[in-house]
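Left out: one protein chain. Kept in place: all the others.
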Amino acid sequence: MHNHAIARVGVLGATGYTGRELLRLLADHPRVRIAFATSEREAGACLSSLVAAAPELPLVRADDAPLGDCDVVVSCLPHGESMVWMERARAVGVRAIDLAADLRVPDAETPAWAAEVVYGLTELHRAQVAEAELVANPGCYPTAAILALAPLLRRGLARGPVVINAASGVTGAGRAPRADLLFAEVAESFAAYAAGNVHRHLAELRAQTEALGNGSTPELVFTPHLLPIRRGILETIYVPLAEPLDAPLSPWLDDYASEPYVRVLKDRLPSVADAVGTNQVVIGAVAVRDVSQPMLIVVAAIDNLLKGAAGQAVQNLNLMLGWAETEGLP
Amino acid sequence: MHNHAIARVGVLGATGYTGRELLRLLADHPRVRIAFATSEREAGACLSSLVAAAPELPLVRADDAPLGDCDVVVSCLPHGESMVWMERARAVGVRAIDLAADLRVPDAETPAWAAEVVYGLTELHRAQVAEAELVANPGCYPTAAILALAPLLRRGLARGPVVINAASGVTGAGRAPRADLLFAEVAESFAAYAAGNVHRHLAELRAQTEALGNGSTPELVFTPHLLPIRRGILETIYVPLAEPLDAPLSPWLDDYASEPYVRVLKDRLPSVADAVGTNQVVIGAVAVRDVSQPMLIVVAAIDNLLKGAAGQAVQNLNLMLGWAETEGLP
Amino acid sequence: MHNHAIARVGVLGATGYTGRELLRLLADHPRVRIAFATSEREAGACLSSLVAAAPELPLVRADDAPLGDCDVVVSCLPHGESMVWMERARAVGVRAIDLAADLRVPDAETPAWAAEVVYGLTELHRAQVAEAELVANPGCYPTAAILALAPLLRRGLARGPVVINAASGVTGAGRAPRADLLFAEVAESFAAYAAGNVHRHLAELRAQTEALGNGSTPELVFTPHLLPIRRGILETIYVPLAEPLDAPLSPWLDDYASEPYVRVLKDRLPSVADAVGTNQVVIGAVAVRDVSQPMLIVVAAIDNLLKGAAGQAVQNLNLMLGWAETEGLP
Partner (left out) sequence: MHNHAIARVGVLGATGYTGRELLRLLADHPRVRIAFATSEREAGACLSSLVAAAPELPLVRADDAPLGDCDVVVSCLPHGESMVWMERARAVGVRAIDLAADLRVPDAETPAWAAEVVYGLTELHRAQVAEAELVANPGCYPTAAILALAPLLRRGLARGPVVINAASGVTGAGRAPRADLLFAEVAESFAAYAAGNVHRHLAELRAQTEALGNGSTPELVFTPHLLPIRRGILETIYVPLAEPLDAPLSPWLDDYASEPYVRVLKDRLPSVADAVGTNQVVIGAVAVRDVSQPMLIVVAAIDNLLKGAAGQAVQNLNLMLGWAETEGLP
């Protein structure tokens, strides 16, 4: 249906870590022209000062962005700030991908114009993404967790509570200056935050695991940690099983055999380094010895700026435009 | 009974990270004289080349160490290599502290000369340590986990499986050159290892939690990870509870009120940075929301080279010599 | 003349990296009582939340600090903000140590009340510091550079231009949130800043090298760099020599033989790790091969928060109070 030779793409919020990563991908994408990129603070500066390969375009304020002049607009604006621009884009009939959290879990308060939003976890909702006018790009932690758990959930194998012990590099926290993200605070340390099931991503995790679980969804316990690295996420997930698995990896090998961006490791568990710089979710699993109820440890690694944000946005963009899903991705 | 004004202490295996940390503490200890320090590879070099504050003594080979000339010998030799020297020390009547793992869980194969070994987790076995001829200094991961869990285990509050998600800096892996510990491999990465309940420390963890649990000990799931930091351990421990706790911190506040090296945080969870450079176990806890069986997340941080090794050895040394437990410690 | 058994010390600006390091030192100093510590933003919080070993005192605003109630006040306030408080302290007759840059190079604009200021590079101005009412504590870069160069300057051996290629950890830039000091910006990078002889520390460097050089002071070229480490400075200094030196290290070995905080390495050059956590300036030197004019490379390492700031402040404090210079220092 949609099949553009070349598409014009606008970027809202281009100066954060996610925005710059997206610019980098779009600048090298063979079928994309960057229509505009916005920044309130750095308006006037040249895109190529952010990303050397980007075109010699000036950044503009969002208010000055020619929303109607592009085929798709992608927003990397912060949670809470993105929604108004998504509404404006839709009002002028432009398709949109939102990397903020606001539209990922539609509820009673979701406005009518956004009712048709598609949750853009590409591997799960490929067909809907292709037709979508509005895509909510998943959060970084949920992307890794949901893809790691889906094969067990679909088979009704997971029992609760599933403990998701997650750790992320600092770019996941954004580029706004914060004292707790200074080099001298983060280096040589490590800590949990938002522990006790109070993290914003839980609603998103629960909505998707419930959809996959067909009524037998396990409870989740989610604890993020801050790692002294720039990018990358590792999630160590403890899953009580309904029954022991003879071949612990077979659900993932079966489900993801033809996925270009899921890599299942057969003989070891993934590290953050396996995923950084790629658009892959890298997954491994190992059975736990000496426990009375069978348990599997599933480990998933992603690059939070690629598969966890800008990379998956490009996957979705490709689908929306009728292109190969891998176009322009590393 | 034992009460020395000054004691002579020998150090076996002084050139690893733990050995050097111990030398640093002993060099500044007001009541200790370093009798000798050994190294097979660096024999002949001066102690002060390892630790600037150490005396101008040459390192000697273990075979040349005057074991009988000291009041206590402390071994920082690797697992497997330490035992023969502990036997020799005991044979000449010298008291000994062993930082290797071999004697921590006495079993049918433990030789007769080591039968009297005391497990040196100071806060749990203070009286026995004071009288001990032979102390097995605890492992770094177990030190944090056991002190974090003891208040729940003693009260019969913990149910299983208890998930201990642990992460350590690289000095925990020793100073022998290994390709996987090179800066370029460790930096900007993070990974689990020995996942699935296969780590050596499990026997030690189980032996101590069983002793504390009085027959109702929960099963454990222990997963260590390697952090891109030099020192420090953080353990995020998920404990299903027999019943909800009204005041989640009270078991720790009660049990550790007078402990010089346990710090309970009342309003936040600890980070690695809270513990590094100190001999403290820093502990915090938070209840988990939205789960049907009550669960507590207990987080414990230590410096693996201090409370997790050399610092606790000095705590034990002080007790063995009739001194204040805090003597010579930061 | 001054000889207090115990002294009361006030700290202005206690929440930055230097302020906290000073609190840490003073909290462990056997002859110091902390009279007060100030913070505009964190007033009301407890000192022990900053530094676990500090007393249970609330931080106060500088306006509320009882300046007159202490024997010495030490200011860790930023450059430009410190001066007014130094004036107030002197007005009530309290002796003061200023860690800001404003008073380090007295000139025509220095106010009368500050005319008597002593430059507190302890090893060079020990006697004057002991009697001083007002001490300007040296900058971190100048401390290392001046102590590294002094033995050559005194002997008239240095020719210009002397190239001081310096690199510092991020705590040297302070704790205020700045986007360029975020972990994700600093890690895995390295860059020069203030290159081309435009750094503020040059006036201080020139004033002191001129005083040492007796009219034959060489020109300086000073280039600082930002290192992806938390603390520590390394300066690699290229000194053209008036004549070759037979024993390149002898000027330092001779001049610093009895200095407690200068360590001269005989067989290798220092690394940052040699100095971090200590109050030492660690110095090494090597002659350059295959150049027509003789040249020496002198390398100096310090901990910017200790010898480069709070540690040297305590050295000076000790002298001012008639105590051993090493009291309370690591």
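In this document, chain identifiers A, B and C correspond to the written order of the chains, with residue numbering beginning at 1 in each.
In this text, a contact is a pair of C-beta atoms (placed from the backbone, for glycine too) under 8 Å apart; a residue touches a chain by one contact, two chains touch by 3 or more.
Everything quoted here is computed from the prediction, not taken from an experiment.
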item	value
Per the touch definition above, residue among C:272, C:306 or C:329 touching the missing chain	C:272
Residue among C:227, C:306 or C:319 that touches the chain left out of view	C:227
Interface with the undisplayed chain - residues on chain B	17, 169-171, 175-179, 181-188, 228-231
Hidden partner interface residues of chain A, rising order	52, 187-188, 263, 274, 278, 280
Chain not shown, touching residues in chain C	160-161, 163, 165, 167, 169, 185, 187-193, 195-198, 202, 219, 221, 223, 225, 227-232, 234, 236, 238, 240, 269-273, 276, 286-293, 295, 297, 299
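Note that only the chains that are shown with their structure count from here on.
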item	value
Between chain A and chain B, centroid-to-centroid distance (C-alpha), Å	40
Chain A-chain C separation of Cα centroids, rounded to whole Å	47
Whole-Å separation of chain centres (CA-atom averages), chain B against chain C	37
Residues within chain C bordering two or more other chains	187-188
